[in-house]
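Removed: one protein chain of the complex. Kept in place: all other protein chains.
Letters A and B mark the chains as written, and numbering starts fresh at 1 in each.
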Amino acid sequence: MTKKEWPLYEVFIRSKQGLSHKHVGSLRAADETMAVENARDVYTRRSEGVSIWVVESKNIFASDPSEADSLFEPADSKVYRHPTFYDVPDGISHM
Amino acid sequence: MKEINIEELEKRFQEKIDADIRIEPKDWMPDAYRKTLIRQISQHAHSEIVGMLPEGNWITRAPNLRRKAVLLAKVQDEAGHGLYLYSAAETLGADREETIDDLHSGKAKYSSIFNYPTLTWADMGTIGWLVDGAAIMNQVPLCRCSYGPYARAMVRVCKEESFHQRQGFEIVTKLAQGTPEQKAMAQDSLNRFWWPALMMFGPSDADSQHSEQSMKWKIKRNSNDELRQMFVDVTVPQAELVGLTIPDPDLKWNEEKGSYDFGEINWDEFWQVVSGNGICNKERVEARRKAKENGSWVREAANAYAAKKAQRKAS
């Protein structure tokens, strides 16, 4: 007998055309079709969305927070990747 | 990876909290922090869900079409809020089903205000005005709570909640300006809900067992008594404005401290209701238990169908 709880889905909503989908929360649903409908009913009651993605939470593979130092800090020292690193003479515009 | 001892982890954790860096689901956190959050978030979620019942009572008796639509939308929002909060609790490893079972078994608590009955239509106004008002007072600081998913859920909840309080105050105003019967109905409702609303902020600071650590972890930002005082200070002028009387003979403006003094809360009543002896405790939990029980064949069917569909797709 299937007494188990419905799987958990993560919900991503595009709030308007031209923007990316953004994570808004999660919900439970028996299948993807239901997950999209539930997401519509739960997360777009105030016209918050024009498109919905759902993905079963167990399918998300995330970076490990304990490795955050080695994953992300090395980028901090590469200041030359940012335009503000460079000197531009006064009077130059459109650059 | 080199071993880091617990004290070091805890120290780093507290440093993050002190620096107002949010904690996210997979970050290391002390067990007690996780447990405190699970307890608080699930209590909060239960309050939203049980809170649907006293107002849900009146949806089918709403006096006109506009009020019916508004009340439906409001009670539905509470289901949504419960869901956002259960989701936040799930990020800490608290399975929704188990969390809900704790409510049904009486192990988990919810806001005791919902154990008071809604006897008249005016209660729809008073609940929106006072109960949602008090809830907002509690929740706004939680938008800055140290735990990311809880804080984000609260931002969403607070955004939606402001319509709740307004619709309630609109009902109260309409009654207060209405016929003598209507005004009496509003006053009677205020008389019944005023003290329970003050109790919503929890025991006084001296008796609050979880407060101090929660403040240090920035799960809580203000003490119970601070929030209660803020609530009294904003609500009294609102009652005056619509011509209703706060049922507290000791209520008076204190010029020196720049806020109101108010009477002693009946803490006996508070603890009795919290521990299950309010007029509606049994009915509330029973209604939720029945909803779950009556829905179990539905949830199973959906699971079975999803499994069949997946199998058909695979073959």
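In the analysis below, a contact is a pair of C-beta atoms (placed from the backbone, for glycine too) under 8 Å apart; a residue touches a chain by one contact, two chains touch by 3 or more.
Simple rule for what comes next: contacts and distances are computed from a predicted model.
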Worksheet item: If you look up the hidden chain in UniProt, what protein name do you find among "4'-phosphopantetheinyl transferase superfamily protein", "Ring-1,2-phenylacetyl-CoA epoxidase subunit PaaC", "ABC transporter substrate-binding protein" or "Cytochrome c oxidase subunit 1"?
Response: "Ring-1,2-phenylacetyl-CoA epoxidase subunit PaaC"
Worksheet item: Where the complex has a chain not shown, which of B:33, B:121, B:194 or B:217 is the residue touching it?
Response: B:121
Worksheet item: Among the options B:53, B:130, B:236 or B:280, which residue touches the chain absent from this view?
Response: B:53
Worksheet item: On subunit B, what residues meet the omitted chain?
Response: 49, 52-53, 56, 59-69, 72-73, 75-76, 79-80, 82-83, 86, 121, 171, 174-175, 178-179, 181-182, 287, 290-291, 294-305, 308
Discussion item. Even though one chain is hidden, which residues of subunit A still touch it in the full complex?
Written reply: 1-2, 6, 27-30, 33-34, 37-38, 41-42, 45
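Just so we're on the same page, only the chains that are shown with their structure count from here on.
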Practice prompt. Go ahead and note the Å separation of the Cα centroids belonging to subunit A and subunit B.
Written response: 28
Worksheet, complete the sentence: Counting only contacts in the complex, subunit A reaches subunit B at residues 1-6, 8, 24-28, 30-31, 34, 42, 45-46, 62, 64-66
Worksheet item: Which bits of subunit B are touching subunit A when the two form their complex?
Response: 1, 24, 26-28, 73, 76-77, 80, 83-84, 87, 90-91, 95-97, 152-153, 156, 160, 299-300, 302-307, 309-310
